[in-house]
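Left out: one protein chain. Kept in place: all the others.
Moving on to chain A:
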Amino acid sequence: MLSTITRYSAKLNILMMAGSRMKLELSKVVQGRCRLGQLKEIGRMGQHSLDIPGCLLYTHLGSVPHLTQDTLHTLSSLPTATQVTLSNIAEHQEVLDEFKGGFKTFAGLHDTVLYCSLHDSAAHSPTGHTTNKTVSVWGSGGRTELTVAKFMALQRTVQPDWYQAMADGETWQTGTSRKRVRKSVDRSLAHLDECLMVHQKSQELDGVSVFGVVEGGDILEERLRSARETAKRPVAGFCLDGFQTGAMDQALRSQLIAAVTEELPEDKPRLLQGVGRPDEVLACVEAGVDLFEGFFPFQATERGCALCFRFDVTPDPESAGRARLTVADEERHAAGETQPNGDLNCDDQTHMTRFEMDLKDKRHQDDFRPLVEGCGCYCCRNHQRAYVHHLLVTNELLAGVLLMIHNTSHYHSFFRAVRDALANDKMDLLRRRVLGTVKE
């Protein structure tokens, strides 16, 4: 296996960089690892740019969950890049082939950069179906098995601006053997090389960027190997896989990510898959991550919860007060009040976190304040907690719409706050603010 990989990579070094128009401009690096900057000239025409640290716009088949383009555009600033996943798209390959115009046009998307990933980090994928040559994705109709050939055929018909190479990331379960982890690294490298070969030959993918996927589970050696090898390939950036919330604790995650990013070129972006909790985001930014997936607001929405964690670090007391919860709310958060919903499985990701409030709770029944004071989103400008509570209690569809709008807005504002904090050396304060441990 190893010699095959070496042979392929030798060939590839001669070939052109895969869609390497994407340029990373760093304006600041803290402790040699934590980066602030801009990813420029992204998109097929190189017409977009993305601030980092940043996050992607999470969608189901191109639609932000619950939202139409009208409700989506009540948000004043949307992330530049929209994420779609092959798990949603694979079953529609025939339709897209016949349509011929690419997914963006098919979905009637606004002007955006389309990023295509393999899996949906907010959806549970059964394991045990990966082979040396294939990975599987789960859509509404069941399982679709992908070879690299089929994977690339999908990319050619989707016509994204940027995609991740096919990879084997089934290492997040506890007790994954070292042998299995090694296999995932080998397979992912092999898949990457094959993807790049096909990419070079595909006219439809001209100007499209490919990210290599770094695997390695929780084994440092394998992580380093995967990082070093992937870095040798002509990719535009790197996905860090197998780190999802629930796979390992943050301490180990930070340690491994820091080690991995040491092996990656400074001038290429790093996208972390499967991590969205604000505290984990902050830690991973400090470990060297540039981009995150945007599924966390969706998960909170599905729980009937509104994101409400603070992220203001401005010295101005007035503006600092605007996003304030009541003293009672803060006390509850500090006390670690995170009641999981009753009907859930044990998946870590579906439990309510300390960063949100449960609007189904009776205490919101006659609370006529907005979800978060000072939040400028459509929901907070037009509606109150009591109304959203009512919608949730009566199982009304509008609850999902309003919560998705608010949660998306709150989360993306958080990323803006991260960038501001980095620029102004206030990361420490931001972390304490987000965790609710700032004493006033």
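Following the convention adopted for this analysis, a residue touches a chain if its C-beta (ideal position, glycine included) is under 8 Å from a C-beta of that chain, and two chains touch if they have at least 3 such contacts; residues count from 1.
By definition in this document, contacts and distances are computed from a predicted model.
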item	value
Candidate names "Ciliary neurotrophic factor", "Queuine tRNA-ribosyltransferase catalytic subunit 1", "Proteasome subunit beta" or "T-complex protein 1 subunit zeta 1"; UniProt protein name, chain not shown	"Queuine tRNA-ribosyltransferase catalytic subunit 1"
Of A:Leu61, A:Ala153, A:Met197 or A:Ala259, the residue in touch with the unshown chain	A:Leu61
Candidate in contact with the missing chain, chosen from A:Leu78, A:Ala107, A:Ala231 or A:Ala259	A:Ala107
Touching residue (missing chain; options A:Gly37, A:Gly102 or A:Gly139)	A:Gly139
Contact set of chain A toward the excluded chain (per top definition)	60-71, 74, 88, 91-92, 94-95, 98-99, 106-108, 139-141, 365-366, 368, 378, 382-384, 386-387, 390-391, 393-394, 396-398, 400-402
